[in-house]
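For reference, the structure is listed below as structure tokens.
In this view, the complex is presented without one of its protein chains, the others remaining in place.
Labels for the chains are A, B and C, by order of writing; each one numbers its residues from 1.
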Amino acid sequence: MVALKSVFLKDLALAYRQRAELMQPLMFFVLVITLFPLAIGPSPETLQRIGGGVIWVAAILSLLLGMERMFRDDFADGSLEQYMLSPTPLYMIVVVKVFTHWLMHIVPLFLISPLLALFLHLTFDMYVALMLTLLLGTPLISFVGAIGVALTVGLHRGGVLLALLLIPIFIPLLIFATSAIESASMLLPYHPQLAIIAALLLFSVALSPMAIAYSLKVSQN
Amino acid sequence: MSVLLAQQLVCEKSDRQLFSDINIELSSGQLLYVTGENGAGKTSLLRILVGLSAPATGKVHINGFDIHKDMPSASQGLLYFGHKQGISQLLSALENLQFWCQQHDVKATEEAINGVLAELGLTGLEDIAVKNLSAGQQRRVALAKLWLQQDASLWVLDEPFTALDVHLIAELEAKITLFLKSGGTVVMTSHQKLSIDYPISNLHLDYSW
Amino acid sequence: MWKWINSFAKPEKAYWLCDVLQNWFAVVATASLVIGIVWGLGFAPSDYQQGDSFRIIYIHVPSAILAMGAYVAMAIAALVGVVWQWRTAFMFMIAIAPVGAVMTFISLFTGSFWGKPMWGTWWIWDARLTSQLILLFLYLGVISLYTAFEDKQQAGKAAGVMAMVGVINIPIIHFSVEWWNTLHQGATITKIGKPSIALEMYWPLLICIVGFATFIGWVTIVRMKNEIIMRDLHRPWVAKRFGGLVDLEAAVANEKDMKGGQ
Partner (left out) sequence: MTFQFENMTDFFNMGGYAFFVWASFIGTFICMFGILFQSLYVSKKIKQGVEKETVRAQRIMAARAARKIKQQAKIKEVSNEPKT
């Protein structure tokens, strides 16, 4: 327990000392969203119709961008080797690391989201649905994505490959999340979609730590 | 009981067989010195022994636990010191060592850590981010683990003498001897001649194609 | 029994098996592809709704089904490789991946050529086309991950993890895409007992499926043999089989002598 807490605190400290790098995915997120009104036209109806999808696509892309950092430094400086040789099982450490990483990326995203909802003329119901789907969906992205990160951590320039591997896997999540927001825009109930996303999340949290730990070991070879 | 037991290890890298049929049995107080030319697989062997790489075939037991099956138990008394130093560049020396102690169940107070750092000539540099230290100083921070880890039974050291000055090499050799005399077991590789007043068993790895 | 199965984990034994099976697969594949396609193109009655354009079914359906099947086979091989550490399982995995990708590609463009006269458009974002497209991306992901690694043993394990993640995802993707949009006509042969198409159309389709399956097997075997030799290039059995070993052994012995003499 002490060991896991120390991993959490260490990752927080490291993230704090690299604040600038943490801001980059967030700025990318905002910039991508700014592009859409410019490309499609500023009419509020159009923006409202595509708003949920645009925010979700941008969120996935920006999370993918920041994800590379998850194990990179630990791999490069050998901390990962020491984690593997510590008495705490690797998959537990991995869970803590992924969770910390998610926290570091989702909090700024949440803080900036009201502004984006304004930009894209989302109604209040859509905004609530957006928040809920982001809250349930982004940890799913982090946990499943961490498998890909763990696999590519030993490769030079694994960034594009990472996106190539992970984007197809996130398609179901994108579909359910945007469908929930669309239902909200028509004032229909959207808890089925939320329930499915929650189920996927639980499933991935249960299975992915093992896969991540295995992948990290493969990368160490 | 033997501290380290390796049976019929075979290692393959990129489908080239580096070595085959390596058997090692070490009991407490023994020093194994692994030699061989570049590319013969010294580092690979050490990484297999501590369980970081999987051998193509064969088994490794540390203190009776299979390292590739039961890593948490087997790594209890194990200290591995590899090419990568395992210290975060952004944290200070003190933070790094505190973190490492918490990770590995080593009880050490802040004073104790500062004391060890002072012993290694790092007084006054305890709270500076490691990236601002020189290569040799960073190496010392990593080596401090050897001074902190009191109850380890097996040290696996991969080239511990690189980037160290003469004094520190002597100190480290003394530390290793002390550890061996107190019943510890050491597996190590090095490019320079070992001047330790202690019986050394040698394992030579042949380059093979 | 288990020991017997396990013996195929050895590349040498697997190579022998591949050699035995290769010609059988080649013969069956060629024969049933020729029979099935000639039957389907010339002798099966034309569909009363779609006319002769429905004949594309004889390549579209087999390739679509087997693209999925090849992916599942690949993932099972990956599982075997990860759990029992079979080197040959990873070799099979990477041998079948490009074949499956080609099958997926075939099913996509034949679907498109069928869709143009039927729906009036080359591409429709309908559930089956979309999930087939995602399947192609999954294949490409596995293949590119494998090629990204220098060390092919590491590559096999990494690509294996990706293949398994993908196979867990396939039903989810299928379900989500179905939810998202259903426009495709109903499945043609899911009801095996009472097919919704006429028997005269059904038989050539079955033969074509067999033909495609054995074709995949054939190409996979050839590729797997390549993979085995490439990966075991430095082992004695390869050299023994394909000549040139004697000198190597002499050289090694020569060097050993030198060492003994020093």
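Worth pointing out:
The definition used in the following text is that a residue touches a chain if its C-beta (ideal position, glycine included) is under 8 Å from a C-beta of that chain, and two chains touch if they have at least 3 such contacts.
None of these values were measured; they are calculated from a predicted model.
Check C:20, C:41 or C:72 against the missing chain and you find that the one touching it is C:41. Interface residues of chain C facing the missing partner chain: 37, 39, 41-46, 51-53, 55-56, 59-60, 63, 98-99, 102, 105-106, 109-110, 113-114, 116-117, 200, 215, 218-219, 222-223, 225-226, 229-230, 233-234, 238-239, 242-245, 247-248, 251-252, 254-255, 258-259, 262.
Everything that follows uses one rule, which is that only the chains that are shown with their structure count from here on.
Taken together, the touching pairs cover every possible pairing of the chains. Among the chains, the centre nearest to the mean of all shown protein C-alpha atoms is found for A. Most remote from chain A, judged by the distance between CA-atom centroids, is B. Centre-to-centre, using mean CA coordinates, chain B is 45 Å away from chain C.
Work out the mean CA point of chain A and of chain B, and you get 37 Å between them. Each chain gets a centre from the mean of its Cα atoms; for chain A and chain C, those two points are 33 Å apart. Within chain C, residues 151, 153 each touch two or more of the remaining chains. Among all residues of chain B, none touch two or more other chains. Within the complex formed with chain B, the residues of chain C that make contact are 150-153, 231-235. Chain contact summary for the complex, chain A toward chain C: residues 144, 147-148, 151-152, 154-155, 158, 161, 164-165, 167-169, 171-172, 175-176, 179, 200, 207, 211, 214-215, 218-219, 221.
Looking at the complex, you find that chain B touches chain A at residues 47, 50-54, 71-73, 75-76, 78, 80, 82-91, 95, 99-100, 102-105, 129.
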